[in-house]
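Working notes, structure below.
One protein chain omitted, others in place.
Presenting subunit A:
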Amino acid sequence: MRLLGGVYEGPGSHGILRLAASMRGVHAVLRAGPGEGYFPALYSGRERDGRPAPVTLSPLHEGRRESYAPGDLPRDLSGVARRHPGVEAVILARSEAALLSGEAVPEFPAPGADGGGPAPITCDWQTPGMGETEAAELALEDLVRAHAGAKLERTQYPTVNLFGPPVFGPGAGAEYDEAERLLNLVGVEVNARVPLGATVEDLRRLPRAWASVLLYREVGESATLFLQDEHGIGRVTTPMIGAAGTGAALRAVGEACELDPRFVDRTVWSELSRTSKLPWYARLERPEAFAGRRAAVFGDFTYPLGLGYALAREVGLDVAACGTYLVHLERDFLFHAQTFTEGGFVEDDPQKVAGRIEAVRPGLIVGTELEAPIAEALDVPLLPLCYPAGDRPFVERPLMGYGGSSILADRLDEALG
């Protein structure tokens, strides 16, 4: 038992619900206490797109068995497809209260055995204590496993699958748009965007792509590994953050899609000269503007690593601390972080994170909304660029790609003065 001032991640069920709400035609059944259904309110307040959250609550301990009141899990699961005609996939998320109650997951007949739709994805790997990111990753793998079509031929022209962040990720939709814009420039089309906006039909045709571009490794890792192992689809895992990261990712895509490397290079140079302003910002400012200025970066996985690398190598700041709250990715994170900082750390207690940040006495904090108190206490600028971020803009701005690097340059210019 620990005393915490807050948590970075929600429970596993929240990750599954985020994933389901990201996609179209996927409906989640949340098995939870009657007072735990906060996702619709959160979705309504954060996304503000006017779509009701595709979540149905199956209340624990409340179903009066003699009546047709909700609470009977098998009946609630089967009722979802009936009540929501457009639903093609149903996924079960169990809250920690449901997991701790020891209730067994009901068994369902094999897909199509009873002539009905596909069996619900029950996520029977859920355990109490699992974080939302890990659960979202495993749930996406389950969805891809259940729906990816077998023996599909790859497309005639080069296409890739984009595996990006789910709903609530800061600027999630804009990240996909920017990545797709750049891929189109090098002559590669997007076969499917997963999970944001993906339909079950998109999942079916995932094996047609030539490669998978992993924009947000936290959620797409297992699904892309499955596609690689079962369907031979290669992966591009370089984070598309900063000008260097974006260029490396585009060149890797070019290689995977058998493109002419000179054409990819020409596109990269053209974008560097027209769109990407981060290298210009780094060159235009005096070296003293960055030298010796310490920055602390904290967040999920892709963003702190990508931003940390860009700040350290491209801008020239001293990234004195770079951390993640994703404890299950500890080894991976520390391995990548050591390439640009000696201050890599893994911590999920906001107070201890604040302690680590305070210890390096930074002049800039790039983090989540939970770093706001420490930024205020130290009186240093905070760029809340990592999930969970409190702002909810109507117009999303990317951080990935060349467009994103220019936005990063603007934010840095504003913060560093």
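Everything that follows uses one rule, which is that contacts are C-beta pairs under 8 Å (C-beta built on N, C-alpha and C of every residue); 3 or more make two chains touch, one makes a residue touch a chain; residues count from 1.
In this text, contacts and distances are computed from a predicted model.
Think of the chain that is not pictured: of "Lycopene cyclase domain-containing protein", "Light-independent protochlorophyllide reductase subunit N", "Rieske 2Fe-2S domain-containing protein" or "Sugar ABC transporter permease", UniProt labels it "Light-independent protochlorophyllide reductase subunit N". Annotation: of A:Y68, A:W125, A:Y157 or A:F335, A:Y68 touches the absent chain (contact as defined above).
Among A:G25, A:P40 or A:G316, only A:P40 touches the chain left out of the display. Of the residues in subunit A, those that touch the hidden partner chain are 1-7, 9-11, 13-14, 33-38, 40-45, 47-53, 56-57, 59-62, 64, 67-70, 83, 95-97, 99-101, 127-129, 131-132, 369, 372-373, 388, 390.
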